[in-house]
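The other protein chains are all here in position, but one chain of the complex has been omitted.
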Amino acid sequence: MQLTVNIGFQALAYASVLYLMAVGLSVTLGLMGFINLAHSVFAMTGGYLAAIACGNYGFPWYAALVAAPVFVGLIAAGIERALYARLYGRDELDQVLFCIGFIFITGALARMAFGPLQRPIALPNELATTISAASFTFSTYKIFVIAIGALTALVVLFSLERTRFGSMVRAAVENRGMAESVGLRTTLIFTCTFAIGGALAAIGGIIGADLFPINPSYAFDTLVYVQIVVAVAGLGTLRGSFISALMIGLIQTVSGYFFPEYGTILLFLAIFLFLFLRPQGLFGRPGVN
Amino acid sequence: MYQSRLTRRSITKALFATPMILSSRIALAADPVKVGLIFTTSGPFASSGDLMAKAAALFMKHKAPALLSGQKIEIIQRDDGGPNPEVAKRLVQELIVRDRVQFIGGIQWTPNAFAIGPLLTQSKTPCVLMNAGTSSIVRSSPFFARTSHTIWQSCYPLGQWAARNKIGKAYTLVTDFAGGHDAETGFTKGFTEAGGSVVAAVRMPIQNPNFAPLLQRVRDTKPDALFVFHPGGTQTAAFIKTYAEIGLANDGIRLIGPGDLTSDEELPSVGPIAKGIITAHHYSVAGDRPANKEFLALWHQEYGASLRPNYMSVGVWDGMRVIATTIAANKGNGDPDAAMETIKKYRDDNSPRGPISIDPQTRDIVQNEYIREVRIVNGEPYNVELETIPAVKDPWKSFNPA
Amino acid sequence: MSAAAFNTFLDNKHRLSWWELTPFLVLAILPFVARDYLPLATQIIIYIIFTLSLDLLVGYAGIVTLGHAVFFGIGAYTAGIISVRGGWGEGLSGLLISATISGAAGVLFGSVVLRTARFTLLMLTLSAVFLANEIANKASWITGGVDGLSGIDIWPLFGIFAFDMFGITGFIYALAALLVVWIFMRWLVHSPFGQSIAAIRDNRSRAAAIGIAVLPRLVVVYGISCAIAGFAGALQTQVIQFVGLKAASFELSADVLIMLAIGGAGRIYGAFLGPVIYLAAQDYFAKDDPVLWQLWLGLIVMAVATFARGGLMALLRRTAASSAK
Partner (left out) sequence: MTPALKLTGIEKRFGGIAATQNVEMSLYAGARHALIGPNGAGKTTLVNLITGVHRPDSGRIFLAGHDVTNIPQHRRVRLGLVRSFQITNLFASFTVLENIALAVAERENIGTSVRSARGFLTHIADEAYEIARRMRLGDVGLRKVTELAYGQQRLVELAIALGHRPTVLLLDEPAAGLPGSDHAIVLEVLQELPKNVAVLLIEHDMALVFGFAQTITVLAEGAVIATGSSAEIRSDPQVRRVYLGKRSR
């Protein structure tokens, strides 16, 4: 019992971070067919901004958690218009290379500006504590992380289902040609969703800094985890990411607990077999590729 | 100088026979002696390599001129990008063949050190290991000497100390590579010989993003202490944070390990939660010795007050001193056997870490080990030295005679 | 315009031009002019062979993969294990055994993953390379794990030429291997089989409609490419007498993709240019400032992807065409 709760709790915290870091990706992929291996760059940027703001300028952590993602969202919008937009519709080789180049550049810039050491983001005191209930001990911080993850998932789902913007995004993801023919401005929709995706990744970068430490090779270190969340969720779906992040979080945590020596093998073996048996992912439609 | 010797005949000869490069390496005293240094200054482990490179530069600027009395040294620094033995091997090959260095130094990683051993033997190039800590490395070539430490040097005495200090059951958690294996076996031997018992021994991947489930398992096993070895750097803070968060400290499970666990430069970013961790190691910035004070003064003057050096920096600092002393003693004549003889006699009673010497039999370092505890001094966490175990030789070599 | 004109056209397109031999001429004189650079040149040759194998997939068959280092790694480890665990140090047979094993692995892997396309294919190859890396890491009793596999002893070639520290034997050995691979590749891509592979790349559905069994033919190409990649891996093991985890890493997969893109895919000689430029520039710039090198590399790769599709080969071809006018 205690074990289940502890493992579930850790898995949920891990999944929340992964979900935030990856949710924007499914949009990039679904909407424009762009294979964005460099999505973690936005999480890294968010992490660095928060670390510098809090560490060097005494910014309150909560303020950074709000301000940094907004800032990253704006940067993401600019980069999407200036760079990404040039490669829509290109073959996957060009897109993959573009992303690798982008990761190299941002990694080098981060190293030049902030040095090679990892940048800690100091937590507010009230979060750096533990809460005990009965025989359980939970980290307050992780509870906060899970809350943010769950909240974001709810907000994303709600706005997709219930808002005008959300229905436009859904229409554009599911059938871009049709959406354009009824007059939706897909370019604008895409820039907006790209920016939102970047901002969410930035939140993930900040609150996940203990799981994925902020350092210049961040985007490479996290690349595969973020990509497989989307691959497992499936293309053309915006709802599967949370469940897929949760599955990966569970595999990571359970194998880390019971088979610490073989955790990574099990994770990638599971992903490989899953994708082979179900190439469209959990919620993707067959044939969307 | 070298280029002019490459006549057509020597090239033809080189193509058809294994040439003697020894002759081409003998330089006049006025020529700079070339020293090749290999550090890890890019990739995920760049932070520690940076501290090593800074120590080398600091030594060359402030200490080398006085030692060398006019003899010039040219440093050629290379980046191996992390535990990449194939890269290290190619770099060393180029340093020897293309740049004609007389000494190799640096080498943060055990696998990289093993990869270059045959090259050193073949070319007779002395190499001073300034970090890699697996005991058996120095046996792989007679041209290796070490100024850093061996992992057994700290882990074996730590095992003995733990058994003496009310730790009956220990859980070991080490990174799965040669260094980690040394830590596991060294600690276990010292600990069990003194009466302790190891309840579980887990090896974790070298790049592990998620310590939580590993530590949750430790908590559920309820040992008296958790012995941990990982290669420092970015993992330090993440590990200790998770340790605090899972609540191991609350359950009274003590965290112990070699000094890599609480590497000095990372402690400020870990913060007060590191308090109480017990480690055994040969160097702490908090070490109360005049030579250390001087070293730190130079360091902070050069690199600012906020950046701390660590044990790796000191390994390089002393290693550079070994190389400079050797060059001065042999007047830069480039004879590798003479150089090795000089190195074997090296001793320095005033290293920042205390008295050190090179064991002439094993070419490995002999130094004090300190049992330290992380304490908050002036608001910042430091490894405060509690006990001194003087002049420790590498225990592994006495248990495994050549 | 006549049938004869078409024959002439085909002749011109497929026959060997004099300039195709220039890379070999340049490499052949290298030992006489730049002896100190032989280890670097040998590394470049090994990467040329590896890049050629990727060119067959990406450039000719249109299959983009993020996991080609899996097969380089299989070849590299096979060659190392034969020597260290098997005690067999004969070089040529080591190369052949390693290439055969990675080719067979490629056929198996290809017949699984080639049923998917685009993103899923990329993700399968990506998880495969992380999986392979972790297997090599964990199976340390035969691979040496993170510490790598050392103690590889390759007997002197033909019992005479030992692998020396200066890399002269290694260089000539690698150069001969490159020559063999190049002759094979050139012959393959200019054959009707090679043309049909390019037809599949251009248009899969039309290829099926003219009677090409698309999947089996791609699987064959995949196997061939993996065999060549394994051949390159084995060559590296034998020459540097060490195998580490990097031989089967995502990092290496990305590096080789970059080299191919800089040189230009689908043209054979792009696979020559890319590694030369990449490794020579890395040797020159990265030593002093790896961070600045990473920045420049990133900028170049992004620029190639965005503006200079077809890499240097396309650029050279355009320059040649405009100067001919």
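Observations on the model:
As written, the chain order gives the labels A, B and C, with residue 1 at the start of each chain.
Operating definition for what follows: a contact is a pair of C-beta atoms (placed from the backbone, for glycine too) under 8 Å apart; a residue touches a chain by one contact, two chains touch by 3 or more.
What you see is a predicted model; the values in this text were computed from it and never measured.
When the full complex is examined, the chain removed from view is found to touch C.
Across C:3, C:33 or C:160, the residue that sits in touch with the chain not pictured is C:3. Contact with the chain that does not appear here is found for just one residue of C:33, C:209 or C:321, C:209.
Touching residues on chain C toward the chain that is not drawn are 1-3, 5-7, 9-11, 13-15, 186-188, 190-196, 198-199, 201-203, 205-214, 217.
What we mean here is this: only the chains that are shown with their structure count from here on.
With centres taken as mean Cα positions, chain C sits 33 Å from chain A. Centroids of chain B and chain C (each the mean of its C-alpha atoms) stand 37 Å apart.
Multi-chain contact residues of chain A, defined as those touching 2 or more other chains: 111, 261, 264. Each of residues 134, 138, 291, 294 in chain C touches at least two other chains. Across the complex, chain A meets chain B through its residues 3, 6-7, 10, 13-14, 111, 115-120, 122, 128, 130, 137, 139, 141-142, 210-213, 215-217, 221-222, 225, 252-258, 260-261, 263-264.
The part of chain C that touches chain A in the complex is made up of residues 58, 64, 66, 112-113, 115-120, 122-124, 126-128, 130-131, 134-135, 138, 250-251, 254, 257-258, 261, 265, 291-292, 294-295, 297-306, 309. In the complex of the two chains, the chain B residues touching chain C come out as 6, 11, 14-15, 18-19, 41-42, 77-79, 81, 83-87, 89-90, 93-94, 96-98, 110-111, 114-115, 117-119, 122-123, 176-178, 205-206.
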